[in-house]
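Below is a slice of the complex: some chains, not all, each in place.
The first chain written gets the first letter, and so on, giving A, B and C; residue counts start at 1 in each chain.
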Amino acid sequence: MNVRVYVTPKKGILDPQGAAVERSLPNLGFSGVSGVQIGKIIDLTITADDLTAEAAHAQVDEMCRRLLANPIIEDYTFTISEG
Amino acid sequence: MSGEQYVNRRADVEAAVKLGLTADEYAHICKIQGGEPTYVELAIYSLMWSEHCSYKHSRPILGRFPTSGPRILQGPGENAGIIDVGDGWAVAMKVESHNHPSAVEPFQGAATGVGGIVRDIFTMGARPCVSMDSLRFGELTEPRQRFLLDGVVGGIAHYGNCLGIPTIGGEIYFEPSYEGNCLVNAMSAGMIRTDGIVRAIASGVGNHVVLIGSKTGRDGIGGASVLASQEFDETLEEKRPSVQVGDPFTEKKLIEACLELIHRKLVVSMQDLGAAGLTSSSSEMSSKGFVGLDIHADRVPLREADMEPWEIMISESQERMLAIVTEQQIADVREVCERWDLDCTVIGAVTDSKMLRIWWHGERVADIPARRLADESPVIRTPSVKPDYIVDEPVAVDDAGYPPPNDLGAALTQLLAAPNIASKRWAFEQYDYIVQANTVQIPGGDAAVLRIKDSLRGIAFSNDCNGRHCYLDPYRGAKAAVAEAARNLACAGALPVAVTDCLNFGNPEKGEIYWQFEQAVEGIAEACEALDTPVVSGNVSFYNESFGQAIYPTPMIGMLGIYEDVSVHIDDAFKDEGDVIVLLGAEAAWVDGSEYQKIAYGKVEGRVPDVDLQLEVELQSKIRAAIEARLLRSAHDCAEGGLAVALAECCIASGSNGGAQFADPEAPRGGRSGRWLGADVALGSAAAVAGAAQRPDLALFGEAPSRVIVTVAAELLGPLDEVLGGLPHRVLGRVTGTDLRCTMGGKELFTVPVGELHSAYESLPERL
Amino acid sequence: MGHAPVRFGVVVFPGSNCDADAYHAVSTFPGAGAQYLWHKDTDLKDVQAVILPGGFSYGDYLRCGAIARFSPIMQSVIDFAHEGGLVMGICNGFQTLVEAGLLPGALIRNTGLKFVCRYVNLRVETTRTPFTSACETGEVLRIVVKHNEGNYTVDPETLARLQAADQIVLRYVDAAGERAEGANPNGALDDVAGVCNETRNVFGMMPHPENSVEAGLAGGADGRPLFQSIIDTVLRTAEVTS
């Protein structure tokens, strides 16, 4: 199974990286850009013969909560596809 | 949105209680306000009168500290204390706790802790030149504690490294009592010309109030009152949304811009926004200046559009500064901020009303007498109660309770590997300790040493507190912390001159905690008086409790030392084969509260020895005299782990160069000596020693204050004797070979290769 | 000396924090002087060598050096480099040079995933550059690294080209001067600590020679030969052309 996890800054939490990039874009000649937010994407493959869809979902969710995202300041979503 | 709803909505006592105020405090507020306060007013009072901002439990006790002296240019009461260090230079310094935020989110909590304390330094016009971090966690065997340690160290590194401020020292201890409440005390110091100091005092009716730096979001709303002033319990999770994220990049720009504003005298005064944000900075500035301030909350640049005026007033968004600027200079101020890509917004004006007035789209939503808000917060003294666990006598060591170990060499390596003693290289190698090109001694030794550019002078810093000792006897433990901090500076050759302190305690509403607090303050005060090191700044952190369990009382001492000629400095590394090892101070040691007691016997009990301050002063001045006369080749304080661990540390450090270990720790080549140096030492006979030290293991590993190991070239032993005079001292042995060998009364106690000592000492990373 | 002091320019980006150290390091050489070059300017003020200093330009946000590379001053630095001017990038400056395409490769996260501040031993692999001409081949310099992203990487073909053309200037080694496990602090490919471009006038290195120019400090003085090389080169060139 191929998993893609999206981790983004929580709403209301400062995203200094996004803010700095946004601020510098006009100097680089890109105008009219706003709302820049920078997050992470994590791709991984799970190989387990008899993992049900729900079990896989639960496992990835736990992985996100415990390791891949920092739930205090980040939100996450993920997709799972057969591969 | 009109301000009307905020003016008309009056807050009752219930609302006050929800915000953490008592009914009495609410009544007092009504009296000051001449009626029920508005919501905005109440929110402001609740924060300003929180423990964190008002020091209501500690203020009367802190008055005990000595705070002045010929070198002290600024004592407590400003953003940082300032000490004259000579040649027209002064040092601004302060320490601050960020314990609760770090327990919630260790990386950001620690990072913003560094950011906050650094702002306190450059607010005064000083260029930050040093960071230190004093940390406490639960035992490393707990995964959660390793997570906290990793995050906290990472956060300090992230923020300090980005700012380009060297983090050159600190301490890390692990004790079960910190499991629910880690301690993160960040200390910062900066250099300033003695004639360039600015104070956070608003003045000049009509002058602009200018907000510089980041936009305001909902960061840390309720942080000061909710996070710092209440115990942790099950509701911890709910308090999370207020986490602050640090932006060191913006802070770096702020440092440069603000220092330029101050040096060019473009601002009347300046104040950082810390706990309680705009509320505390504006009320303190107006109160100190006997003026009023009008703040238009609707002019504050926001990160989130829909914020309410009270949220704006108490937001703790980081990387913001408040400045008072005249009309003539506002254009220049804007130019500087623009050059550094920083927001710069006029949000109000200085008035002659002596009132702090908050406006919201033209309506007045708060109107508070500034001085009464800032300075009339309630004072609370809890009747103190001596806790039951305190004993008056040291432990009677018998073979039943303390069976002697059969392998003293193994006991030594076990102690060297103990997390409280083992090398903290893992942590300090994450810190840039060399930026700014002033670092003379890097982390890992007794003190951090810096030179002052274009001067022969130098400065040194140390950080100390043994919480276990303070638990067993807060008075003696706190006194010992001051003595040790000064001793560490003396061992590097510096003259201790001033203290900043961070007093970390449990819930002050409890009599036992209040007793610990009073005792510790008394111990600090006496030691500071004896050592002539006034307290110039500090911080108090109460409510470090979880589920009713308080931390060890931890009055962290940060100390500044000075050199007239920094080139005399020495470190703790043995330098040459044949050098003579001399123990200064008494050959006495106790098991009470020692690391050995904890590691070998799993106990924390007894009564720690008291520091003899007269002896301590003599010891330190003689070490310094010997170093200034360039008689000593190394000096090292005997602290945790006693004499044996101190000797081992000197051996291990010999495999380094300039205090820095080799890139490959297994292969020390080059450097001063080309290899590790060992030592051959003989302890005094059992009859010669005091305390519990009649037993060889206790003579080796027992602890006592006022003991230092120095080395001297054999031919200089005579002159050294002369300098030391009547100070108790004894030749222990010589630097020789590549083993550490110890005997007592002619009998060998152990022989261990320094390589083995080193492996044990550097074993922390394997356990993280 | 008889010479006008060699003029160094030290670029200042927002977030640079070793700019003052580089400036100070240059000023410890009697034959040299430095001036700052502001990132929003385009004027190189007639300097003879440019230093891109260490630090966290633009907070290291997005990628280290990625935003700095677009600063107005960088266009001038790029032109200067193309005309043969001497450009030295230290740490964040090195990262900026690779982002700008003036040096090959990229600098990614340290394999240890942590910021590392540590003394390393650097072997001078070639003295055939304006930055190492005052060194000896095989000489070992003990200098501090301090970075999060110093892990040099490059595709195999380019690496082979760099090796063949003697463009690898400094490598991490142990104290005896041998390449060894544990000597490389960040996982850099082929133990690369510093590289130069094909025309040898642009040089980037991760360690910080500017913190190693005074024997009385913890950093020692092993960084001096690198600055001395630049000064010698500028003076030689001036002699030839005058």
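We adopt the following convention: a contact is a pair of C-beta atoms (placed from the backbone, for glycine too) under 8 Å apart; a residue touches a chain by one contact, two chains touch by 3 or more.
Because the structure is predicted, anything quoted here is derived from the model rather than measured.
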item: Overall stoichiometry - one representative per chain kind is placed in view; value: A x2, B x1, C x1
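FYI, only the chains that are shown with their structure count from here on.
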item: Distance between chain centroids, defined by C-alpha means - chain A, chain C (Å); value: 35
item: Per-residue multi-chain contacts in chain A, two or more chains; value: 16, 20
item: Shared-contact residues (touching 2 or more other chains) in chain C; value: 58-59, 61
item: Chain A to chain C touching residues, read off their complex; value: 16-17, 20-21, 24, 27-28, 38
item: Residues of chain C touching chain B in the complex; value: 14-15, 17-18, 20-21, 24-25, 40, 55-56, 58-61, 114-121, 142, 144, 146, 172, 174-176, 180, 182-183, 185, 208, 210-211, 213-214, 216-220
item: Chain A partner contacts - residues on chain C that touch it in the complex; value: 58-59, 61-62, 67, 70-72
